[in-house]
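With one protein chain withheld, the remaining protein chains of the complex are depicted in position.
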Amino acid sequence: MTTAAIHTPASPACPALDRLTALGLSLPPAARPLGNYESWSIVGETFMTSGQFPWISGDMRYTGRLGAEVTVEQGYDACRLATLNAVAQLHDALGGDFSRLRRIYRVEGVLNVAEGCFDHPQALNGASDILVEMFGDRGRHTRMIWTNPVMPRDAFCLVYMYAQVAPEQAR
Amino acid sequence: MTTAAIHTPASPACPALDRLTALGLSLPPAARPLGNYESWSIVGETFMTSGQFPWISGDMRYTGRLGAEVTVEQGYDACRLATLNAVAQLHDALGGDFSRLRRIYRVEGVLNVAEGCFDHPQALNGASDILVEMFGDRGRHTRMIWTNPVMPRDAFCLVYMYAQVAPEQAR
Partner (left out) sequence: MTTAAIHTPASPACPALDRLTALGLSLPPAARPLGNYESWSIVGETFMTSGQFPWISGDMRYTGRLGAEVTVEQGYDACRLATLNAVAQLHDALGGDFSRLRRIYRVEGVLNVAEGCFDHPQALNGASDILVEMFGDRGRHTRMIWTNPVMPRDAFCLVYMYAQVAPEQAR
């Protein structure tokens, strides 16, 4: 059984991380869960995360509702940050080696959106764009979107990610 | 990698489409996504869609909330139409050949429901019934349901569909 553990070795040459650096961004540290569950798991060739917040080291960067406390541009940034947290979990799960990644095939986003605001797909593009920028065709995905009026820790968003990964080498 | 593309060849003899025609219904054209994501993807034997609206060619047919602007009968029709959009994506993914379909095993519906209204399972039966009518036992599925107070484009519902498909023949 493969379950979450905090180990993030250096990856000497990784185009995906290089592209992230070129954008002036970096992976946040893989966050620990808020309850009695795992941050990620791998079942067969399927990698999946639990919910990822728009936070860094426990500091929630975006709270409130799109169209009220959060602008579309901020919502875009928040979804990108939550997605980088998901990528950090993938990085952790793969022991820092993205070469085992076949493709990221699904992104699911829960957003807090004020009544009368219909711009959430644009905000969730912050998740989609960074995956395509980092991973190219291996980052092209289908997507689910929800709006929830009360979020854990009043976070603006939660992002979930699914990927297909190559089986681990026999040890 | 298999990703969405708009190509819908004719399928000369298809019982599922024949049953649809007999009901006085037809598949809408496969819709394009609202953002930087794919309308469908196939990973291994798993087909999945992104969110499908109750629309035809960009014309949203049902907006608002069940129990307020939308009656239960209209909600049923809306969930059926959104599901036909999901079936159109499947049709597109399989190049118009439903013989590769093993089963549709999951339907997920996000509905906008007014406070105090508890009829959403009946509305989502509009999704479930049409799949069983079209595909018989191959259309029997498990189901998830959510209520979200703010929907993209004020749509009444979003439907997501998962199916098991046979591997593509070598070309």
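Going in written order, the chains are labelled A and B, and every chain counts its residues from 1.
As a convention for this text, contacts are C-beta pairs under 8 Å (C-beta built on N, C-alpha and C of every residue); 3 or more make two chains touch, one makes a residue touch a chain.
Computed from a predicted model, the values in this text were never measured in an experiment.
*Asks:* One chain isn't shown here. Among A:G44, A:G116 or A:P167, which residue touches it?
*Replies:* Per the contact definition at the top, the residue touching the missing chain is A:G44.
*Asks:* To test your reading of the contact rule: which positions on chain A touch the chain that is missing from view?
*Replies:* 1, 3, 33-41, 43-44, 48-51, 108, 110, 146, 148-154, 158, 160
*Asks:* Which parts of chain B are in contact with the chain that was left out?
*Replies:* 45, 103, 105-107, 113-118, 120-122, 124-125, 128-129, 132, 137-138, 140-149, 164
The rule is short, and it goes like this: only the chains that are shown with their structure count from here on.
*Asks:* Cα superposition of chain A onto chain B: how big is the rotation, rounded to the nearest 5°?
*Replies:* The rotation relating chain A to chain B comes to 120 degrees.
*Asks:* Averaged over CA atoms, how far is the centre of chain A from the centre of chain B? Could you give it in whole Å?
*Replies:* About 26 Å separates the centre of chain A from that of chain B.
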